[in-house]
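A single protein chain has been removed from this complex, and every other one stays in its place.
Going by the order they are written in, the chains are A and B; count residues from 1 in each one.
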Amino acid sequence: MTDLTIEVAERAPRRATARIWRGAVLPVVLLAAWAIVPHLLSVRHPLIVPLDEVLASPFIDESGREIWASLAQTLLRFFGGFALGAVAGLALGVLVGASGLADRLVSPSFNAVRQIALFAWIPLLTAWFGNGEGSKLAFIALSAFFPVALNTHDGLRTIGRGYVEVAAVLKLPLRRRILKLLLPGALPSIFIGLQIGLITAWLGTVGGEYMIGVGRGLGIFIAEARGQFRMDLVLLGVILLALIGFVVNAGFRRLFEPLLRWQGVKP
Amino acid sequence: MNVRLLAAPRASLGVRAGYQQILRLRPPAALLSLALPVLVLAVWQVVASRALLPVQILPPPALVLNTLVELTTSGEIFTNLQISLWRIALGIAIGCSLGLGLGTIMGLSRTADDYVSPLFRALAQVPSLGWVPILILIFGLDETVKYLIIAKACFVPTTITMAEGIRNIPRSYKEVAVVLGLSRRAAIRKLIVPAALPTIFGGLRLAFSHAWIALIVVEMLAAQEGVGYMMVWGRTLFQTDIVIAGMIVIGVIGLAMDAGLRRLERRLRRWAVPS
Partner (left out) sequence: MSLATEAYSARGLHIRGVGKSYRIEGSPLPVLQNVHLDIGPGEFVSIVGASGCGKSTLLRLIIGLDADYEGEIFLGGDRVAGPGRERGVIFQDHRLFPWLTIEDNIALGLEGLEATEVRARIAENIELVGLQGFEKAYPHQLSGGMAQRAAIARALAMKPEILVLDEPLGALDSLTRVRLQNELFRIWRKSRMTMVMVTHDVEEAVYLSDKVAVMEPRPGRIKATIPVRLGHPRLRASAEFVDLREQVYEALQY
């Protein structure tokens, strides 16, 4: 079967460049159409906005320029809320992951509450904290909390039996056991939990803003743009939403994957 | 193995890192799992009965229960549920069938995958939430918007899983199909579909959960009926008991759907022997 692997190797370089070219066709064509076609239309429908107008709006348009401040606010909220939720999630995850008793006490309830679709929490949160920062932060924290706690718990629970027995045989004290066995062993899962938590929290940030609709932020910017029938600003906001989500995800991976490799663990 | 070794690290409510607590006498799991909810309920009851917080913020549990019963008996929940389920069914039908189709194409043909994949992935980056304002601007607060959002929500995971499922079919089976000279139709019917079935099902389960979330979101934002709307309505009326009742209903339904699908998936896995 060595033949097969050689076969793959031979094809690889030739295919890679072809793939890139082919992959670029559709996006380039569509973007070009988006940029050009609206200009060609004799009748301008308000919902058909050319690409260049969308991209220019944060610089040229009066309402468009507000996006910068809104974005800044959103990002602040995002990192703050995520930090809160992630820390809480890690704490709970470690607790239920490490202690069998805590696991049996808490996990059933945790899993039950987890079933409630995330956005369903918003009415309750706004009932408790009003339409201000409190609700938004709480929602973001909640969004991050669930995946982080879940994956931390899973990571700790599924450490290979072999390692656990070694720790027992060596009679490792509690602190060393946590530091040398549990945490490194659970690290890949924790990593995944944080990654999922990041993207969920980001969606929770903008989504929460959009739903609550009061204050300043990217979500609110989009909601207001929608209310004013400004398709160009809506598109701008959505593009930023997707873009930042991508950057955050990719950035996190780029930063932390090498760390895992250093530990000798596969992410 | 020396049994004493397992018993040795004594309980400080033990950090037992994955040990089975074989030797300790423990209360049955069912009882323990209820301990926390009971505690929370008790605290809730106390706080509410002492009126430490206004009813609008923390209605007593009895009131919530009462509301739940009322809504059920009046048929309100069922009507709303029916509408919601109908929406999600339609959305899933559209989204998943499109997803299965595109996923099949992308999985079978490397060339098609080359052309479509980058665009697909770029569009997939835009969350369902992002599509809501765009579609609302185009279609208004119409039913169409709801189906489309739900369809989009399940389209992406279905496509990805389907393509993956096909690509993961072992090469050895594909070679058999080539060597036996199977026609494309026969290959799809006798090889591709059965082999990819377990993965497809996992993908459908994922799509379901995405669709459910999208449904709630869309109903909270752009609907006049449905379980999502019910909560918003309760919130507007400052009737937090309705809100909480709605959350409970949503949680239960979500759980039931997922559990049901999981069971189906397990049954399927048993029948389709792994490759």
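As a working rule, contacts are C-beta pairs under 8 Å (C-beta built on N, C-alpha and C of every residue); 3 or more make two chains touch, one makes a residue touch a chain.
Note that the coordinates shown come from a computational prediction; the quantities given were computed from them, not determined experimentally.
The hidden chain makes contact, of the residues B:Ala122, B:Leu182 or B:Leu255, with B:Leu182. Among the residues B:Leu68, B:Leu191, B:Met230 or B:Leu261, only B:Leu191 touches the chain that is left out of the figure. Subunit B residues in contact with the hidden partner, per the touch definition given at the top, are 172-173, 175-176, 178-183, 186, 190-191, 194-195, 271-275.
Rule of thumb we're sticking to: only the chains that are shown with their structure count from here on.
Taking the mean of the C-alpha atoms as each chain's centre, subunit A and subunit B sit 18 Å apart. On subunit A, the positions that touch subunit B within their shared complex are 4, 18-19, 22-27, 30, 47, 98-102, 104-109, 112-113, 115-124, 126-128, 156-159, 161, 164-165, 167-169, 171, 174, 177-178, 181-182, 203, 206-207, 210-211, 222-223, 225-226, 229, 231, 234-235, 237-238, 241-243, 245-246.
On the side of subunit B, the complex with subunit A involves touching residues 1, 5-6, 8-9, 13-19, 21, 29, 32-37, 40, 56-57, 111, 114-119, 122, 125-127, 129-134, 136-138, 171, 212-213, 216-217, 220-221, 228, 231-232, 234-235, 238, 240, 243-244, 246-247, 250-252, 254-255, 258.
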